[in-house]
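Every protein chain except one is present and positioned as in the full complex.
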């Protein structure tokens, strides 16, 4: 397998972005269970995210969700983040919670509502300008619930028109990342259901548009690592929204449901050069901690990605390639599995010690008393959630 | 095909139960879109349900959901229903929205919370006594999100204990209907994930426990009509929660996503004697009208069930059986499809005319002005939803 | 709804292509059950296919599968087809049954095997030249069974190289149709698993390369009609391989498993101009009649496509569009369902009578005595199947 020092060198460059909303309350349509100490403001979310970075060392940025993270002064928020030791990352647009968006946003049959949706997207670019964010993440809840409800093809025209307007608004150093999702909240069609649709739009939009792979947004049995490999080959992979699932878009902690799949995905990233800076892949979490505490849930998720990455880096590329070229099915599989079956936790503990971090981030955070402190301090006010 | 007069005679006996919550606001975890005129009280829900019965003639009862439909005087509510021309049907328990139920209700690791959950179930039987309802529907959101989170087997013991206590509380003329669901809101295990689990519990509980089939609660590719046929053969089918889906538990209008599946289900009901009073099958709707108006959505759903039933009744049982016994694959399939391909809307229009109803319930309701009236009248107050 | 005369005029132009192999024996990995009268030669397959056209009037061409339909003189075979009243259609390549193709054909790690596979593809174009076929259908069984078995990305390079070579060999009036399939016979990755992959390759290959949608080749819950609408919008839909399924690639008779889905697909074809000659969409069947008799199975399938098409043509486009633009969810759905719920069999019987055909093709064929005649005549020799 690859030498540990090489693996560690690569791991030192890894960066995983945290979603501000992972620290807020979330739930299912049946119930949102609140938790003590949950942030009430974007600043408190960033403070929590900074804790994750403090103990893992690999989570230096925080994605915002607009309007959930709306503030008067984004420059001040960015400065606050820097003070906390992190920075503002991707800006996520939200055009699915205004009452006007019941039948869609940029693909709505009503032109006035489409204009309103586009205005929001452009306002998100304003936020990017203010925060210095490079990436705009676009996920549309647009779609239909019933056959015939709307014209599937015309909706594509409307979508394309909005995407072009956003593209034209971007600065040269800004990107738009288009996310796809098979279903939910729309239950018959979604307007960007799969990577093929996102890819086709991004091709037309040009270099500044790329595809985001959310690991929970596929049909059952979809081979996600194939998509990753394919998009990397096309230089159209913009990033990941990591989470895991057993059923639909469960939004469980990444690596919790299928750690082997996560390893296979990270292997294709490594193999396809996806950690090279010029590919510009954004590694983001997008999860819901419905029943588990949120900061430890994020730390665990970061560790899961890091462990899968370490295993992927361990794969003996030369031995693998030789077995593959020889048509040695079992031999090639064994090379890959040898890396997967390795316990990389000692290596990662060592790496952390070398970086001046506690070798066990979960335990160190638990000992810190932060959870107890925020539970005591954050009393009153409105806990943040998806609704605000 | 079966003679129209025979079909009509059977259809005259059909009864479809409406869920009170279908008239309230509902949505996804992303957003609940309100609608004008939505009921604020159980009485207003019942008034709306009565409209569906008025125009279709086959929806004489309304299921309640406790605590969403909690009132001080259930006897008065039942009397109100009768005034409106309908009656109170099944009582649905709800042990998934109290903060204590974050890790489950009757299968919770905490015995105090289990006791609280059981208290609620028993209180629902009190409501049944007050309303004269015969059926208690039990759906549990219980389960786990992560491997290892709880002991799958011990949870079964806890579940069994609670079910026995409920069974012991029932009067001789009352039943408990146990519903199963593959996932959501729990995302790793659910404690009653499939019909086999519900069946095994009901077997032990005895004659007053039966299985409810919710048509949206299965794994992809599950053959639901097989389950219906099997449970009918075992006399353990208690009823249906009808809805439809393309993906997960979408809760779309029944018959909207796969009308052929609905027909096949109704065919197995007909073939298995499921319309005979002694089988006691409850035909209930359980749906969410997230974006479409609710009363017309319910009327459409009732019509869809009625149309599927009419087609199922039309199947020439003798010709089908002859082709089946002869091993005539295409011939037997053709007998079934002949009924499915028939346009039964004229037959149903005729039936309605004979019953003194408007032949076109959707149009008649639209003309009635009821929607406009409730939108104007129901101003102020809190619209009902899943939360209240 | 659309006027019947308009519907009939459109239906008169419809053409559905039959697969020669549908008349041969087929089965599962568990067993191939033979049937009396099954063809032993390509000529006998064409004779059987001609029966389907004789009774339906809408199946004027037959696709060949090479080497299953290898003959010495393709010109003679084409002439024989014309005598029988049909013509040779698409040529299907087969690079999955030679022992050399165990680890793939054009994506095989061994360059010599790749060359052999390409030779076969080019030889198929020779057959096209000889038969006058315009379309080459490419389906690759290529893929891997185990993670690590081969390099997913390099396999794309190999695939692209072969596709370019085929493209360069085509005459200006010939096309290549690239088919995708999620899995089977490969069980971990396939090299063209989804429409996005096929689309991306076809884009690079240029105008003469288009995507084929096989209705059984998708992940569970995939919305096929969306893909159809999207590819039509991009002018990259080359054609269909029609069949139906409940589970995987079951290859049941088209329309048998989900007639509503078939209707929705045909509706998107109609709506997207897919019947216009300039779109050049090929409507092909690709099915296995494992247990039912083959010629009647094909007739039934053709009728199912025809009935779905008639319903799609009946949709009142103006009313639908008005309801869609008004955001009338139930109204728009009702317009679509009104067409679907119509019994179009009388209209089709009328159309056939006008064309001089028997109004009931299934019954007319059964009466013809053809099945009995071939069962008596085709004795001895080797029945055709997938292996020859």
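For clarity, chains are labelled A, B and C in written order, and residue numbers in each chain start from 1.
By our rule, a contact is a pair of C-beta atoms (placed from the backbone, for glycine too) under 8 Å apart; a residue touches a chain by one contact, two chains touch by 3 or more.
Computed from a predicted structure; not experimentally measured.
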Residue among B:148, B:172 or B:380 touching the omitted chain: B:148
From B:4, B:41, B:70 or B:324, residue that would touch the chain that is not displayed: B:324
Candidate in contact with the missing chain, chosen from B:115, B:219, B:363 or B:379: B:219
Sole residue of B:15, B:200, B:349 or B:375 that reaches the chain not shown, by the stated touch rule: B:200
Absent-chain interface as seen on subunit A, which is shown: 220-221, 223, 246-247, 256, 258-260, 291-293, 296-297, 300, 307, 329-330, 333-334, 340-343, 345, 362
On subunit B, residues whose C-beta touches the chain left out of the figure: 103, 109-110, 145-153, 156, 182-183, 188-189, 193-197, 199-200, 203, 218-223, 225-227, 229-230, 232-234, 260, 264, 268, 271-272, 320-321, 323-327, 329-330, 332-337
For subunit C, the residues touching the chain missing from this view: 26-31, 33-34, 96-97, 99, 101-103, 141, 145-147, 182-185, 187-188, 220, 245-248, 250, 252-253, 256-257, 290-292, 386
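Operating definition for what follows: only the chains that are shown with their structure count from here on.
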Mean-CA-position distance for subunit C and subunit A (Å): 39
Chain centre separation (subunit A, subunit B; CA means) in Å: 38
Multi-partner residues of subunit B (at least 2 other chains): 220, 246-247, 256, 291-292
